[in-house]
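Every protein chain of the complex appears in place save one, which is left out.
Read from first to last, the chains carry the letters A and B; within each, the first residue is number 1.
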Amino acid sequence: MSVPSVTRAPAATPGTPVRPQRTARTRRRVLGLVALLVLVVVACAASVAIGTRPLGLGTVWTALTDRSLRTEEAVIIWDLRVPRTALGLMVGASLGVAGALMQGHTRNPLGDPGLLGVTAGASFAVVLAIALLGVTTPSGYVWFAFAGALAGTVAVYVLGAAGRGGATPVTLALAGSTLSALLYALVRAVLVSDTDSLDAFRFWVVGALAGRGADIAWQVLPFIVAGLVLALLNAPALDLLGMGEDVARGLGQRVWLARTVGLVAITLLAGAATAACGPIAFLGLVVPHAVRTFTGPAHRWLVPCSALAGAVLLLTADVVGRVIARPGEVQVGIVLALLGGPFFIALVRRRKTTTL
Amino acid sequence: MTTSTPAAPPLTAPTSDGRVRLAAEGLRLAYDDRVVVDGLDLTLTDGSFTAIVGPNGCGKSTLLRALGRLMRPAAGQVLLDGRAIQKTPTRDVARVLGLLPQTPIAPAGLTVADLVTRGRHPHQSWLRQWSAEDEAVVAEALTWTDMTDLADRPVDELSGGQRQRAWISMALAQGTDLILLDEPTTYLDLSHQIDVLELVARLHAERGRTVVVVLHDLNLAARYAHRLVAMRDGVLVASGTPHEVLTEQLLADVFDLEARVVPDPVAGTPMVVPVRRLHR
Partner (left out) sequence: MTATADTIRETVPPEPGGRPAGRAVALRIGPASARFRWRSVVVPVVALVVVVLLGAVALGRGDYPIGVTDVLRTLAGAGEQSQRFIVLELRAPRVVVGVLVGLALGVAGALFQTFARNPLASPDILGITSGASVGAVVAIVVSGTSSAGAVLGGLGVPLAALAGALGAGLLLFLLAFRSGVDGYRLVLVGVAVSSIALAVVDWLLTRAAIYDAAAAYVWIVGSLNARTWDQAVPLALALAVLVPLALAAGRVLGVLQFGDDTARGLGVRLSAAQAAVVLVAVVLVAAAVSAAGPITFVALVVPQIAVRLAGGSRPPLLASGLIGAALVVVADLLTRTVLPQALPVGILTATVGAPYLLWLLVRGRRTTA
């Protein structure tokens, strides 16, 4: 049987296409990455130099390079500013990456780790720790918050996946917001009837880097490192899942594996960040949206760039919080919402960025 | 209705050496409790070009999903080169079998080149992320589908016909012997339908791919495919060359359609001229 064919001649010989735009995009991604790296360094420097007691960059450099120095400045830098900056770097990177993964997996631009019950679980555990055990220090909260975050996510996932249909983005979001509402109600029940607990909890719930020492940074570091590694491993799979589960499967991706790795990474990152600093809303939501403007939808670029951008944003917000209300300071979680909110609205109003 | 499937020996395309590549044995497919396909046997030989036809809701897309291991059978199995497809590592399957869902989605902003590049995923690993071979295959796939000029355009800004070419280009870059396509001509005008099917026919004729395609349009199916498989209510009703399958009796049985079948004045394949719908 003959197939009528109107075979078209190949347009060019294989291997020779010139793609100027493609290299332009790559250049934009590389430039963005380099710019973010520079900004991370600048933000770190600012975070070490600026504070209730401003220090010159020269003083900072001397104190950092000469560890034998025990001046008052050196003590401030090594005991307060450096741990705080390190923690800010870690937490910012974690939340940025967790947000990117969350949005990629749910294909929902509202994807925020908070939706999975991380924040609500942590809040509930911290309130119990305060009210029942009398814990009142940030380092005392860490393990409770972390355990609560893990339990919250697992519960959301189990509820969202119950039934044969399995976990879809919609059931997960509904289960997450419902369980969160329930947990917050219990939190409120405690706080309304116990003023002492409210007095401790109100300072945890705003989300702050202040008062967190190096011990907290070391406690959460292993979880953050593990989460970041898993996230990087998960990035190529997310690119495939972006084309739908059928296509991803057709290209040989084990979908359940990718989903599991992603969920574990999100939980570790968001859980550790919340455990260290309290709930920091918004960072995980805003950062991937901003980064996507120059990386495009490719997660191999989006995930690492979100880590850097998250760190920059968190450190910047922290520095701003130290400056605007001298001699006191405004907690980083609040500054972030006040800075990030308008930025996010502006981003949303530019039409193209409202979709993934 | 002629429901005697296993009796009819599967026909092979002229170019084939007759080796069975993909086979369904006693396949039962169900969504929860709703059985869509039951007791279906089918063999697809190397180098064949098969079109699955049937009325809406007859289970042809479901069958294609199962053949592409997107769906786990409730009973029976699908064999790829003699191995149970559900037990074969999915990445191994992806090096042999490519598939294109009915309306694939691309994230906003993804360029054609990015899309085609992702077709190389089954051949990549953490050590070997982007080999010279990958580069060459992608460039060749773009050239062969005539998409090179559009390589940097976002997929979501293309016309329907161009988009389908991009996806076929991705399937080509995947470099599989077997390609399954679910209604690749949906939402396309006639000239773009022809365009896409020409491309698929060239995949078969020039690149030696074994092709299975679900198609709505019987005349186009008869023109391009070497073998037609007709389904109704989840059962394989007839299988054979277009001349054998597209008879007036079968159209009445399968599609409830009274029709004349005349030779296609261009290709000589059977052509269906509908008369009216039969009510039963």
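The working rule: a contact is a pair of C-beta atoms (placed from the backbone, for glycine too) under 8 Å apart; a residue touches a chain by one contact, two chains touch by 3 or more.
Here the structure is a predicted model, which is why all the values come from computation and not from measurement.
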Touch criterion as defined above, residue of A:Ala129, A:Leu191, A:Ile224 or A:Leu263 at the omitted chain: A:Leu191
Residue touching the undisplayed chain, where the options are A:Ala175, A:Leu251 or A:Leu313: A:Ala175
Touching the absent chain when the full complex is considered, from A:Ala24, A:Leu57 or A:Val348: A:Val348
Positions on chain A contacted by the hidden chain, ascending: 106-110, 159-160, 162-165, 168-171, 173-175, 177-179, 181-182, 184-186, 188-189, 191-193, 195, 198-199, 202-203, 205-206, 242, 244, 281-282, 285, 330-331, 333-334, 336-338, 340-342, 344-345, 348-349, 351, 354-356
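Just so it is clear, only the chains that are shown with their structure count from here on.
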Centre-of-Cα separation between chain B and chain A, whole angstrom: 42
Contacting residues of chain A [partner chain B, same complex]: 1-8, 10-17, 19-22, 25, 164, 236, 239-240, 242-244, 246-247, 249-254, 292, 296-298, 352, 355-356
For the chain B and chain A complex, residues of the former touching the latter: 14, 32, 65, 68-70, 90-95, 97-101, 104-111, 113-115, 118-119, 121-122, 135-136, 139-140, 142-144, 146, 148-149, 151-152, 174, 198, 201-202, 205-206, 223-224, 226, 241-242, 266-269
